[in-house]
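What follows is a set of notes on a single structure, which appears directly below.
As you look at this complex, bear in mind that one protein chain is not there, while each of the others sits in place.
Then we have chain A:
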Amino acid sequence: MIRNARKDTLIAYVLIAPFVAIYGLIFVYPTIDMFILSFKDAPLIAFGPQTAEWTGLDNYTRLPDDRRFGTAFWNTAYFVLLSVVPGTLVALAIALGITRLSGRLQSLVLALFFLPYILPVSVVYRIWDWTLNFQFGIAMHLFDTLGIDRVPIFKTSTWFMPAVAFVTIWWTCGFSILLFLAGLRAIPAEIYEAAELDNANRWTVFRKLTWPLLWPVTALVLTIQLILQLKIFDQVYLFSVGGRPNDNLVMVYYIYQRAFQNDDGGRAAAIAVVLFMIVIIVSVLNFQLLRLAERKT
């Protein structure tokens, strides 16, 4: 049978058309609109983007002098530093531990570590507020017993970001553990047997076998974590409402403030564009660097 290439192409286009249409409508179009909005002095909604005045680069040029933008930028960087690598290492350590178990015990332990991941952020917030609340938190009673002074963890700028990073790692590392476990299971058992015959000790096995063979998964986990943590919002918002919001700002929180509280659609869009660029640059750079590292090992 002779295939009609043109007909095939047509069918292909028809088949992908629904996806392209939806993707265009809910992703491409809003993205373009965001770029346009960022050059205007526009409110968030109402009769905004079409009629608002063009302001050129104003929304961008004011960012370097905008103190809240500075706070948001550095806090986001700090948070990424506190959560991405530590979170990945914790997940790796737990995954290594879990692989040593077997049968039902393994499933049980895995389920226990995965459990926090299925909780919605509001529940996570409640749990940790109950634990660390200055007046009634369970941990504070523990502090009292041990004779340590109570610490208002979510109300001081010193402890806020580390605490939120800790909670985030506790909450999300279940997913990374799953990825690591899948990676560990993909390593053939024969290699370990060979190493055992060569009398390699545990550390050497980890350093020379597990770590390099697991590297592609580690790189993936790091990239996913990086993108996710750059977009941090929910936890920071929930823990700082009523407290010291402007000290705890992160990028998405600042976008939210500008857009939904100040009704500055244009300025919010400009910050969103900056974040968009940062995420693209950082994640591409990160992935390339990690691939480079892979080739070396």
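Here is the rule we use: a residue touches a chain if its C-beta (ideal position, glycine included) is under 8 Å from a C-beta of that chain, and two chains touch if they have at least 3 such contacts; residues count from 1.
By definition in this document, contacts and distances are computed from a predicted model.
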For the chain that's not shown, choose its UniProt protein name out of "Cation:proton antiporter", "ATP synthase subunit a", "Response regulator" or "Extracellular solute-binding protein". "Extracellular solute-binding protein"
Sort through A:Tyr29, A:Trp54, A:Phe134 or A:Trp211 and give me the one touching the missing partner chain. A:Phe134
Which residue from A:Asn4, A:Thr31, A:Asn262 or A:Gln288 sits in contact with the chain not drawn here? A:Asn262
Suppose we count only contacts with the excluded chain; which residues of chain A make the list? 43-47, 66-68, 133-136, 152, 155-156, 241-247, 257, 260-263
